[in-house]
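On to chain A.
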Amino acid sequence: MPEPFRVILFIIFVMAFAGLNAAYLVWCERKGAGHIQRRIGPKEVGPFGLLQPIADGIKLMTKQLFLPKGADPLLFMAAPLMVMVPAIMSFMVIPFSETFVAREVNIGLLMIFAFASVNVLGLLLGGWGSGNKYAVIAAARCVSQNIAYEIPMLVTTITMVMVTNTMNLNEIVRAQAGWFFHWHIFRLDISLLMPVAFLIFFVCSLAETNRAPFDMAEAESELIAGAYTEYPGMGFGVFFMGEYANIVIGCALSVILFLGGWQSPIPFHPVGFLGVIWGLFWFLTKLYALIFTVIWIRWTYPRTQFYELLNLSWKVLIPISLFNLILTALQIKIFPWL
Partner candidate 1 sequence: MLLAKIKEALNSLYEDIQEVPEAPAAAEAEVAAAETAPETETAPAPEAQAEEGEPAAGEGEAETEEAEEPAAPPGLKETDYKAKGYHLDVDLPPEKVVAAAEILNRENFFIEAITGVDWIDDQQLEVVYDFNHFDELCRVVIRSRLDRSNPEIPTISHIYQGANWHERETHDFFGITFTGHPNLEPLLLPEDADFHPLLKDFKA
Partner candidate 2 sequence: MNGLFQQDVNQETFILNLGPQHPATHGVLRVKLEMDGEYIVDAEPVLGYIHRMHEKMGENRTWAQFLPNCGRMDYLSALSYNHGYVAAVERAAGIEVPERAEYLRVITVELNRISSHLLWFGAFVLDLGGFTPLLYAFDDREQILDLLESVTGSRLTYCYFRFGGVYNDIDDSFITGTREFIKRLRKRMPMYDALVTKNIILIKRLKDIGPISKDMARRYGATGPVARGSGIDFDVRKHEPYSVYSEFDFDIPVYEEGDSMARYMVRMDEIEQSMRIIEQALDKLPEGEIQPKKAVKLVKPEKGDYYHAVEAARGSFGVRIVSDGTNSAYRLKLRSPTYSNLSLFGEASRGMLLPDALALMGSLDLVIPEIDR
């Protein structure tokens, strides 16, 4: 297949994936929340309420798009896109399976982090552009939260880059081939703190994507809907999709860096088309297990307080991740044969 063709096909796939994902993650979230709270959740529209996301989408689309008085039209309109587009762009480098990746970029990891930072900008502009006091407070919270959490996340990522010697996501996955104990999370020989590093990375990705218990930017019981307060119809819908796309990206990165990406837990990998499906199956299984954990966490904990969040970052996550970095470097240097 010629390269441009392939890329276009992938863009279509990725957009469809991101859109459907967002829609059905909402369904999962509502069903999951329902059962955690011992109720059923959506059940009226379609079997098991499976068509609920479509009904929701139609409802959002038919709503009037209006510009609140005093809002900045350009920023207000551009902000949802600035959350959605980088999330979709990040999908381009995610290896769903060994060969099932839009572009194998050598600096894939860097690219994802670069795009992830744009997401914050989108929320900031959206909050500021709405001209709503609650939204501005939320935007300010969001920025300081993201700055605080990018540091431990990057330090952990640097550790992983140091271990694998590459920023190519597919290469990182290949480095974890073999049994499941070859996945980085279980590689205590590289660093004794590997599971802790995974935890740090996971917590940071929760904070990065503004998910509970770190959803200070939305904080529905304090700031109505935070940065999204003024957004009508699909403006909100796009934000929402972007948020879920970001969750998928965050979880996908955790899977790739720590849980062996598309590697199966046993050293068995068929070749050809079957291999693609095999890899895809394992990648998505791990991905959705992690996303379920995200949902599970959301419906278990209360929201953290803002300064506690920063405390957690500066007093716990950053020192530990730095310590982990040094420990890993030492272990690699002292026991190079491992």
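Methods note: a residue touches a chain if its C-beta (ideal position, glycine included) is under 8 Å from a C-beta of that chain, and two chains touch if they have at least 3 such contacts; residues count from 1.
Here is how the candidates were picked: all candidates are chains of the complex that A comes from, given by their letters.
As the structure is a computational prediction, the values presented were derived from the model and not from experiment.
Asker: Which candidate touches chain A in this complex: 1 or 2?
Answerer: 2
Asker: Can you name the residues of chain A that touch candidate 2 in the complex?
Answerer: Contact set of chain A toward candidate 2: 33, 36-39, 69-72, 131-134, 136-137, 140-141, 212-213, 215-216, 219-222, 224, 299-308.
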